[in-house]
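Data first, discussion second: the structure below is written as structure tokens.
Apart from one protein chain that is not included, each protein chain of the complex appears where it belongs.
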Amino acid sequence: MTTPAPAIDIQDLRLAYGRREVLHGISFQVPRHAIFGIIGPAQSGKTSLLRCLNRTIDFTAGATTSGTVRVEGADVRSMRNVYELRRRIGMVAPLPVGLPLSVYDNVAFAPRAAGVRSKSELDGLVETCLRQAALWDEVRDRLDSLGTRLSGGQQQRLTIARALSHRPEILCLDEFSIAIDPVTTMRIEDVLKELCRSMTIVLVTNLTQQARRLADRTMFLWNGEVVETGPTEVLFGESPRDPRTRDYVRGVFG
Amino acid sequence: MAERRNGMEMVAEKAIELLIRICGISAIVFVFGIFFFVFREGAPALAKIDLGEFLTGGKWIPTSHQPRYGVGALIVGTLSVTAVAMAIAVPFGLGAAVFVSEFCGRRTRETLKIVIELLAAIPSVVWGFIGLSVMSPLLIHGFHVPVGVNLFNGAILLALMSVPIMVSIGEDALKAVPDSYREAALALGATRWQTVWRVLVPAARNGLLAAVLLGVGRAIGETMAVLMATGHSIRIPETLFDPVCTLTATIAAELGETSKGSTHYQVLFLIGVLLFSITFVVNLAADLVVKGIRKR
Partner (left out) sequence: MFTATPQVRRKARTEAAARTFFALMAAAMVVPLLAIVGYVVYRGWPVLSWTFLTTNPTHGGTQGGIWSALVGTIYVVFLSLAISAPIGVLAAVYLNEYAKDTWFTRVVNLAVVNLAGVPSIVHGLFGVGAFVYFLNVNGGKKSILAAALTLAVMTLPVIVASTKEALASVPVAFREACWNVGATRWQTIRRIVLPNSISGILTGVILQVSRTAGETAPVMLTGVTTWKMIEQTGLFLYHPITDQCMALSMHLYYIQTQASGAPKALPFAIAAVLIGAVLVVNAASIAVRVALRSRRKW
């Protein structure tokens, strides 16, 4: 039996802001159509890692990278059309960001930017994405109201809908539950379980229990280094390979 | 989702980026061009006159057979008008800044800000006109002086003209002081007067200094008001009511009379270089002082 090619394949990735190196040569693979958890304390380089993935790191002055980053087989660091790359990766930021546009335009933003003009096609996309993000029922009657006026939990689901609107193959969520209440968090977690049947999900979180609930495989990132990668039940089990992992998931430090 | 943008759109995108870059760079070129072109016209005079005499000489007789080009009296004129203007404007400007930021309600503040904006917007030629037609007779009657267009007249106008910038920058500086300072002082039983004097002013020191410096820069560079209201007579003033002449007013009054390339013409451009340098240093100092606050 052949193992299918991984959705994301990272080898020896280093990232520095000026002289300060924040990722010290990390390597890992993310299997396709599964939820991949990345856990680790604040400042361990999780967000920076995601920004290397969709090359928004380019916007940071003084950031330099080395190593190999492959997304669906394509080498990210030498890619010329970064917009195409960013459309293949949906990205959800820690704080919910409703763009100052209507709910409809928020979701239709990315398709329009990519050149979709047909009204019926946009209508369909907006409804599908809002349904997938479990927001449709709450906003179907007020698609014209401003995205910034929704509640925090609604805005975070709107962000997810927007990230789905360009039909990505990979969805990355960066501590999505930081600003929303537990009930909404549970709803979104259900959404993610549904979504991972059709796409690869990378879930960055500093809530270790969230990774435990959702992830098929989990990676523990600490101070810019990979401590351990493996099946979630191993990392959270009695005997992970590295003692630091056990200490962290049991809340001894972090 | 597949890329659907056609080639034309990507080309348009690149074209817009290019246009924005060109505008950014052309603005930079303009900005650096100012010093270059003023210096270019004035530089040949450096070969014809003595720089030491130019800066310190008291005699400015550009049109005689044996012309003398000393701007010492003009520098004294500019400095004296500016100094008197600041002596009036600093207490009022900073006092008003304190009032706007600490003592008045929201509605009064909004109204005062509009007044400040309008005061700042009144053209300098209108101020000069007011100095000439309103202030001058008032001074003659009020102080029994023979000439109403003099140092004091110009200084009052410059004070009124530089107060707005002091108020707005000074208010920003006071607002930047954290509320916890005010609350702490008031909780210790200090009156608001003590809070302002012992806590806010020391805490906002740099910003208030920057406000004063920007006011100084404004006063040094002002042209039409001083041209019309200071009497435009080249001499070292002895009293507050002597007419004086400033660097700026001399350029405005005399450039039209000169021919391109003459020594007089070139020396006027040298005065421009001097003014540029003075105001640049003053503004740079204000900018650095403000940056200092942000860093802390």
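Order of writing sets the chain letters: A and B. Residues in each chain are counted from 1.
Note that contacts are C-beta pairs under 8 Å (C-beta built on N, C-alpha and C of every residue); 3 or more make two chains touch, one makes a residue touch a chain.
Source: prediction; values computed, not measured.
Considering B:34, B:83 or B:188, the position touching the chain not shown turns out to be B:34 (whole complex). Residues of chain B in touch with the missing chain: 13, 16-17, 19-21, 23-28, 30-34, 37-38, 40-41, 91-92, 95-96, 98-100, 102-104, 112, 114-119, 121-126, 128-130, 132-134, 160, 163-164, 167, 191-193, 196, 214, 217-218, 220-224, 227-228, 248, 251-252, 255-256, 260, 268-269, 272, 275-276, 279-280, 282-284, 287.
Residues of chain A in contact with the chain left out of this view: 54, 56, 59, 61-62, 83-87, 90-91, 93, 95, 97-101, 109-110, 113-114, 146, 148, 159, 162-163, 165-166.
Simple rule for what comes next: only the chains that are shown with their structure count from here on.
Averaged C-alpha coordinates put the centre of chain A at 53 Å from the centre of chain B.
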